[in-house]
Every structure is written in structure tokens, then in C-alpha cells.
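Heads up: the structure comes next, in C-alpha cells.
In this view, the complex is presented without one of its protein chains, the others remaining in place.
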Amino acid sequence: MPNVLVIDDSSTTRMFYRETLEAAGFKVDEALNGLEGLEKTMTEPFDLLIVDINMPKMDGLTFLRELRRRDEIRGLPAIVISTQDRPEDRIKAHASGANVYFVKPIDPRILVEYGRLMTGAPLMSGHPS
Amino acid sequence: MALLANRSDQPPDLTDEDFQFFADYFYRRTGIQFAANKRYFVDRRVQDRILRSGRTNFRDYFDFLRRDGAEYQSLVNAMTVNETYFYRELYQLECLVKSILPDVIKALGGGRTIRIWSMPCSTGEEPYSIAFYLLEHWRLVDDYEIEIVASDIDTEALGKAKAGRYNTRSLQHVPQITLNKYTTDEGEGMRRVVPALRDSIRFTKANLLDIHDDSAFRDFHVVFCRNMLIYFDDLSRREAGEALFASMAKGGFICLGHSESMSRISSLFELRKFPEAIVYQKPL
Partner (left out) sequence: MPLIRAASRAETSDDAPSALTAVREAARAGDAPKLAEILAGGHGLAREAALTSLARLGGEASIAALIEFIGAEDVSLRNAVIETLSSLGAPAIAFIEPVLSDADPNLRIYALGVLENIDDPRAAALALRVALGDPHVNVCAAAADVLARRGTLEMTAALQTVPPRFPGHPFIRFAVRAALQKMGQAADGALG
């Protein structure tokens, strides 16, 4: 069962991703800011990280830079899902180390499909209608 | 100010929603998570706080809690295990010797002095534990001048720390061979830290939020700040983070309590993960 860490300061958002991903067979853990996310990523094995940008104490871009400079965890796939919708926000996120960038709100089916894609789980057959 | 206690025989029940609400709140404030299997643990303690505060239900209590700093502290006290004793959180002392000090030495350059701060030191178990452990387990202990400073805001606790007398319960995790070297038997189950060791630790009164002009609290290579910041409100935690940061040498390390996290305290430090523990570092 792939293990996903959701890093977002909105408890509603974390709950939404959790329900969506658990229903699709993922195991889900949560962190409410980038620093808590970094602590968990350094101490528990995750297969995928879902990262918000705007959070207190450590924002998503800083988290990504920390992720990519630490040998033990730099290879982990990271999906950014953020309200920031300008091209430069997307560029900054990729420059900091995001693999994929989505603007909120994300379609839950897309979340699941990308989750599967990035953890090597079997993809859904056919296209969601 | 004591309020009338709830006269009902039944402690106020927490609904499932109340429990979840409380758990979310406590997680947000402290980083401590209570899963469903901790339900009994949480309910009992929250019910006790509700009664002691003179409220009759969870919602009223929560409204009160949000406005009252003293109640928040009492609540945190109730929800966390506070007993202080020697060699508490031993993994941090192991980390000190195996991982932290080797790094500190690398950054020292030619320096031979290592400054360690135990803040808060409470009644002294922590600074003495650090001293015992270094003497027993750090093979380079004689190659460096180790300055241990131990501070607390509570002068009564400091007095006890300076006196250095402890009972067997507090010392139970310290090996006898260590006790024989660094403590003397005072009878009636009490032991006292030997004078040379007591005198080698500098005990000082300090309020962390008030020390910035005091040069006595500078250039620490290692800081132990355990189970204190959890009691502070958000703004005070940040200020405390600043004070700690300013008190540390570049590359210095700070250890928090076992269930504490810098993610609820300050953005200034860098996370370092060692095999024994997660600690935080002031950047070089």
C-alpha cells in the first residue's frame, strides 16, 4: 500500500485528500506545515508527498528545497497543489523541486490518477468521464 | 480564583465530536496527536479540567480555555507527562555523545571550550544527567573544557538544584557504578551529588524572554530546552525561539522535549536528523 504524506495547513484540505486517497487504497499521513512535513519525511517511509505552498513556519517552496538537498529523501516524488495560479508560481515550484504542479481545487480523480502514476500503482483503465 | 466545583456526580461526557474537536485543537497547538485509542486518557483528563474550572460541559470549558492562559498551562500539564528524573529521554544524551558533539568539535576550529545550556533546569536532574553521562560515555571528555550552565526562572527549584540531593526514585535509571562515582549516600534513600560536580555547574536564574542583553547567555554549542515551550502561547514561542537562537553559537544544536516539535515553535532552526534523535541546528 503506497504511503502518502499530505502537507497542508488546512485541515479540511487534508481531510479531503485523505478520504480520496484512502478510498483509492493509499495509506495517508498528515502534516500541517513544511517543518512538520520535513520531520515526518525524515523519519517515516513515504512514497509520495503532496505539498501546499502557503503554510506557516515553513512554506512549501522551502520544504521542497530542504527535501531536494537531503540525500535520504531527495528522490521522493512531490506533487504541489496550491491556490497560487500564476505561471511564475508554477516555475518557482518546479525550480524548488516539485515534480508536478496543480492549481486548487484538484479533481479527486486526477489526484488519485497522479498518485498511482507517481507511486507505480496500477493506473485506472479508461478515461474518467 | 477558585470557582464553585461542579456538584454533579457525573463527570461531563465528551461526545465523539468533542473528542475530535479537542484532539484537533491540541494537535494544532502542540503537535501532539491523540488517536482514538487514547480516548480514555484524554476524556478523563479533560473532564477533570472541566470540573476544576467550574464548568459543566465541554463547550463552555473550551470557550474558557481559549481565553485563559493559566488554564491552558494547566491543561497542557494534565495532558503531558511531567515527571523529571535522571536520564530522562536518554536517547538525547546518546545523541549528544555520538552525533552532536562530534559535529560541534568540527565547527570549533581550535577552540577547546564547549558550552552547554540546560534551560529550564528545574531541580537539576537534567544538568547533572548531562554531566554524569558525558563523564561516563564521552571518550573526549578530558580533552575539552565543558561549561554547563543551568538556568530556571524558579529560584526555589534552582536552590534544590544547587543542593543536589535526590531520592532513589529519581536516580533509578542511573547505573550504580555511576552513582558511586558522582554521588554520596545521605541515608534514608537520599543521595547527594559530590561537591566537585555541583560546583562545576553554573546555576543561574533566567527568564528566557528577558535575557537578550545578558552576555552570560551567549555562544552555547548545545542547548537543552525540554518541555517548557509547550506551555507558551504562539507569539511567546516565537520570541523564545529568537532568544534561544541568539544564545547559540553558529552551528549550535538544540534539543526539545520528546513530544515537542520546532514546527510549532520557530522557523529559525534547521532540522538535523541523527540516528538517535531529531535535533535542530543554528545554521553555520
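We just call them A and B in the order they show up, numbering each chain from 1.
One rule holds for everything that comes next: a contact is a pair of C-beta atoms (placed from the backbone, for glycine too) under 8 Å apart; a residue touches a chain by one contact, two chains touch by 3 or more.
Note that the structure is predicted; figures quoted are calculated from it, not measured.
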Which of A:61, A:98 or A:118 sits in contact with the chain that's absent?
A:61
Out of A:25, A:105 or A:120, point to the residue that touches the absent chain in the complete complex.
A:105
With the missing chain put back, one of B:129, B:170, B:183 or B:266 would touch it. Which one?
B:266
It is residues of chain A that touch the chain not shown, namely 10-13, 15-16, 53-62, 65-66, 69, 83-85, 92, 95-96, 104-108
In the full complex, which residues of chain B touch the absent chain?
17, 21, 66-67, 212-213, 218, 234-235, 238-239, 241-243, 245-247, 250, 266-268, 282-283
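Note that in this section only the chains that are shown with their structure count from here on.
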Calculate how many whole Å lie between the centre of chain A and the centre of chain B, each centre taken as the average of the chain's C-alpha atoms.
33
If we count contacts the way the header does, which residues on chain B are in touch with chain A in the complex?
24, 27-28, 31, 261-264, 266-267, 271, 273, 278
Along chain A, where are the residues that touch chain B in the complex?
11, 31-33, 35-36, 38-39, 42-43, 56-58, 66, 72
